[in-house]
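Yeah, one chain of the complex is gone here, protein chain that is, but the others are all in their spots.
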Amino acid sequence: MKFLINSLLEIQNKHGYLPKDEMERISVEFNVPISRIYSIATFYNAFSLKPVGKHVIHVCKGTACVMGGSGVFEDTLKQLGILDDEDFTYQPIRCFGACSLAPVVVIDGKVYGKMTVSRLKKMVPKLFEDKDKTSKGDEDAR
Amino acid sequence: MAIKIEVDGKNYEVKKGKLLDVLIDLGFDIPHLCYHKAIGSYGACRLCLVEVKENGDGWRIVTSCSTDVKEGMKVRTKSQRIWELRKGVVELLANHTSSEIVKELASLYKIEVKGDKKCVLCGLCVNVCNLIGISAISFENRGVERRVNAPFGIPTEFCVGCLACTNLCPTGAIRFENGKLMVGDRVLSEHKLLRCVRCGKEVLTERHYEKLGVKDILCENCKRLMQAEKYFNSKQL
Partner (left out) sequence: MRIRIRHQKGMKMLDKLKEKGIDELYGDRIAVGTSTCGVAAGALEVLEVLALDDTKNVVEVGCLGFCSAEPLVYVQEDGKAALVYRNVKKTEKIEEAEILGWFYPWEFSPLKLEHPELEGYRECPRLIEHPFYRKQVKIVLRNCGIIEPLSINQYVAMGGYCALQKVLEKKPEDVVEEVKKSGLRGRGGAGFPTGLKWEIARKNEGEKYVICNADEGDPGAYMDRSVLEGDPFSVIEGMTIGAYAIGAELGFVYVRNEYPLAVKRIEKVIEIAKKYGFLGKNIMNTDFSFDIHVVRGAGAFVCGEETALIASIEGYIGEPRIRPPYPAEKGLWGKPTVINNVETWANISPIILNGWKFFASLGTEKSKGTKVFSLVGKVKNSGLIEVPMGISLREVVEEIGMAENVKAVQTGGPTGGCVPKNLMDVAVDYEELTKLGSIMGSGGMVVLDNATCMVDVAKYFLEFSKIESCGKCVPCRLGLAEMVDIIERITKGEGSLNDLEELERLADVVANTSLCGFGKTAPNPLLTTLRYFKEEYEEHIKGVCLAGICRALVRYRIVEDKCTGCGLCKLNCPADAIEEVDEVYKIDDKKCIKCGSCFNVCKFEAVERW
């Protein structure tokens, strides 16, 4: 049994975004109007119509994490120039479900608990150095 | 089969159906923006509020468009609560949108209209386009960013220009101007207009013509005249 949303997620994970021609292909495959595919692509947080950068940084803005101080991480990333750098995509997320290890930051799929400003300031510039490395999450390794 | 209900203290015998339709048929004025009989109940505008009481339960606020009439149902179309809540909804519309119908509703509650956009996101245009089976347009984004648009914001060729959407739009937000279907300043589709072979008036779009598969392009007037002529000529023979 095929599900539209699962198929779109596969494309998003493979390409890092939803290319227009892929969306049109799905429209034909599922016999669903392109207007609905477009609606879906712009409704759900998981989808992006534009490619993501080489490095994806998620800061958890869930309740426990904000209380734990994740609110300043966006400022830190701004200060480091991440928000303006095309090689990086920053996305706030609401809750990875690791709340007892707040605040949580996920960099290229790897979950870091009990993050601090000073640690973030040390880790992120290293990513600038690895700009040539393609880093995808090591979820598949588990 | 007649169903007995009580509305504002009076008894009525009504046919099966949605409470909103029943109340309108009985002559009650229940504001509503997003409901249409052909489309059914969508539930976006929240204006058609009434209070109902059933089976010994207490009075509760419901949207009349989504409530089926039931035997023994008691209905209140006016009350302090309905007034407060509907006023609240109207005020939200008046703060963010402006159109004839919103101005009318606002004046009932002595509310100033401060909004600028016309679209109230009632969904009638999108829903009727889906109902017809074309689904050329849809909603993009979520929450306050929600808007009616063509896919990718690019004028769509799926729209045939049947104008069912502009016909149903309660605020005139979606409109057909100079061959373009528009909402706000967004162009949803562009059309070539075909003219009446007899009088030259613009009749329908090229894509609509192709879809309908009619032979001659005639405006309503000329169509009637030509029918009359044919009839007259056939009588003469």
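Letters are used for the chains, namely A and B, taken in the order the chains are written, and counting of residues starts over at 1 for each.
Everything that follows uses one rule, which is that contacts are C-beta pairs under 8 Å (C-beta built on N, C-alpha and C of every residue); 3 or more make two chains touch, one makes a residue touch a chain.
Since the model is a prediction, treat every value here as computed from it, not as a measurement.
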| item | value |
| --- | --- |
| Per the touch definition above, residue among A:Val52, A:Cys99 or A:Met123 touching the missing chain | A:Cys99 |
| For chain A, residues in touch with the removed chain | 1, 3-6, 8-9, 30, 32, 36, 39-40, 43-47, 60-67, 69, 71-73, 75-76, 79, 93-102, 104, 111-114, 116-118, 121, 139, 142 |
| Touch list for chain B against the chain that is not drawn | 41-46, 49, 61, 63, 66, 68, 84-85, 88-89, 92-93, 95-96, 120-121, 123, 139, 141-146 |
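Assume only the chains that are shown with their structure count from here on.
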| item | value |
| --- | --- |
| Gap in Å, rounded to a whole number, between the CA centres of chain B and chain A | 39 |
| Chain A residues touching chain B - in the complex, by the definition given at the top | 20, 33-39, 42-43, 49 |
| Contact footprint of chain A on chain B as seen in their complex | 134-142, 150-152, 156, 158 |
